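Only a single protein chain was left out; the remaining protein chains are all shown in position.
For chain A:
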Amino acid sequence: MDNKNNPLRHLPWVVLALVGASALGVIALRRGEAVNALWIVVAAVATYLVAYRYYSLFIATKVMQLDPRRATPAVLNNDGLDFVPTNKHVLFGHHFAAIAGAGPLVGPVLAAQMGYLPGTLWLIAGVVLAGAVQDFMVLFVSTRRNARSLGDMVREEMGSVPGTIALFGCFLIMIIILAVLALIVVKALAHSPWGMFTVMATIPIAVFMGVYMRYIRPGRIGEISVIGIALLLGSIWLGGAISTDPYWSEVFSFDGVQITWMLIGYGFVAAVLPVWLILAPRDYLSTFLKIGTIAALALGILILSPDLKMPALTQFTDGTGPVWKGALFPFLFITIACGAVSGFHALISSGTTPKLLANESHARYIGYGGMLMESMVAIMAMVAASVIEPGVYFAMNSPAAIVGADVASVAAKVSSWGFVITPEALEGVARDIGETTVLARAGGAPTLAVGIAQILHQLMPGMSSMAFWYHFAILFEALFILTAVDAGTRAGRFMLQDLLGNFVPALRRTDSWAANVIATAGCVALWGYLLYQGVIDPLGGINTLWPLFGISNQMLAAIALMLCTVVLIKMKRQQYAWVTLMPAVWLLICTTVASLIKLFDADPAVGFLALAHKYEAALAAGQVLAPAKDLGQMQNVIMNAYTNAGLSALFLLVVFSILFYSLKVAFAASAKAERSDRETPFQAIPGA
């Protein structure tokens, strides 16, 4: 039956839209009684499906005018290796595995301090109008340019100066990402012998897998991954035994600074070792574990349909929250980052994925659809953070400088905010998850792990203890964070060589051992420095680094969206430029306002310069301001404040120079009568 023009075909979608709208209404308006997590899931899924059906179709047919007859780079350059036309569902899995990391899990957890509502609304609206649009557009633009990278495309469409600036921006972002991810690991593992042991055990397990795949049974990914996961689960079990042993629990207890130095050493060594030894096998483990855990979490939420304990809105929307400082606008948008819109995806969408795209018409499913899926993961993280007691949430995520360092004072302080919790309850949670304390576990990962453990434990109550699932979740997050640290240090090293090569050409030689070591050491030193300052920061580090990470990530998204807008104008499709212009402007406003606040706000808890000035004044008067304990720590605080201020200023500089070039190129292009973009000429699919 041909129902192409039958208006009734919209009917199911109208119903779906109404269902989504009423679910949104429930989560937004119901007060005073518990809201079930399923309402959030239904609201999100209904919105995603309707947006996919209509908005992404509009983008595909009107804005991009995707042409299924056009040969993609995968078809034209098919070599069976880099360029392979791939089944669209298989490619969807690949793309999703590449874009989904720790970011979408951590951001929503941190955002939950304002209540579940603001974060959920931005996750849903942001992905539909900004995040998925960016991924889809970049995938399209790159596919039409022989799968070129984001940096290359900026250079080609806007000029070599903005190209280099964009590359520099990418490098900065990489460094901050590595520092903040490593910081999350430090926060999760400090004084946790169980967690420390299991994470350390991944190294010999990965080496064993690497040797097995290289020499014993070459290339058998499947069987060795199963063995590896079994070994991992065994190490979690063994870690439990270690944590209760008086001698071994001492051996594997480290403080934050010790773990920092281990990570820095590890990052350097892992980045110069051959990839098959640790990096590749651990990536296999983390990828399979990630997909499995996400599926289990989704299943758990659907089956258990837990009630949300976090209120819809907390008093911290005014910017006084303990987890991170800053008001809802712009800092909520900066904090959520990856789950709604992530600039980093522009690097993936312009990297491997376009080389595997069998047909242009698949770009909608993979680009737009893949990002919707990532947002769904972020929604689940938000649910996991909201099903635990808010009192526990704030006790875990607030720095000692604000709430105190022992359970009694923390419980009193958190209860005084209205999130009633007893010291016994906090100790009980720590006992349940097999840790000595849950205090000062900022960074999102431990909170999420408690949420995941609660859900998985209820889902399979007989199978193992909550402590097992908590450490499973910590391990799962640490695994892919460490993989990101390895891979990121390598990628950062090449970026650094490329950048420094502009001044010292010898450094560009990637086959030179000395150049490699210099660039790797430089890269590790940069993120290591930021990590160290975050760890010793008495205010907790996450407070400072996560907003910087969010700003840099959203700024990269703004750059990618500006590029897409310029390309649309150059293609003479300016009537559709609003599709990318609207999110680009929004991100520009958010990142600029956030950077300016971070730089110049008069409140030392928010503004970097105000903080530096406050401590300088005290230092000049010979005073020691808490939480610093001596003059040396005072110096540290001042130095860190200036470093962070410098980074914020650099971000502003990068984003505004790209904006300047975008405007220049866009105006020049709109003055021309014909299109001036650098799309590769049309070639039909052979034999079609």
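Basically, contacts are C-beta pairs under 8 Å (C-beta built on N, C-alpha and C of every residue); 3 or more make two chains touch, one makes a residue touch a chain; residues count from 1.
What we mean here is this: contacts and distances are computed from a predicted model.
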Q: Given the options "YbdD/YjiX family protein", "Sugar ABC transporter ATP-binding protein", "Electron transport complex protein RnfA" or "Tryptophan synthase beta chain", say which is the protein name UniProt records for the missing chain.
A: "YbdD/YjiX family protein"
Q) Taking the entire complex into account, which one of A:Gly32, A:Pro218 or A:Gly462 touches the absent chain? A) A:Pro218
Q | Touching the absent chain when the full complex is considered, from A:Ser160, A:Ser305 or A:Thr510 | A | A:Thr510
Q. Which of A:Ser56, A:Thr202, A:Thr314 or A:Asn553 sits in contact with the chain that's absent?
A. A:Asn553
Q: Check each of A:Gly80, A:Pro505 or A:Gly622 against the chain that is not shown and name the one that touches it.
A: A:Gly80
Q. Which is it among A:Ala51, A:Leu66 or A:Ala102 that touches the chain not included here?
A. A:Ala102
Q. Which residues does chain A use to touch the chain missing from this display?
A. 78-82, 84, 86-87, 89-91, 93-94, 97-103, 149, 151, 167, 170-171, 174, 177, 181, 213-214, 218-219, 221-222, 275-276, 279-280, 283-284, 287-288, 291, 338, 342, 344-345, 347-348, 351-352, 356, 480, 483-484, 487-488, 490-495, 498, 510, 549, 553
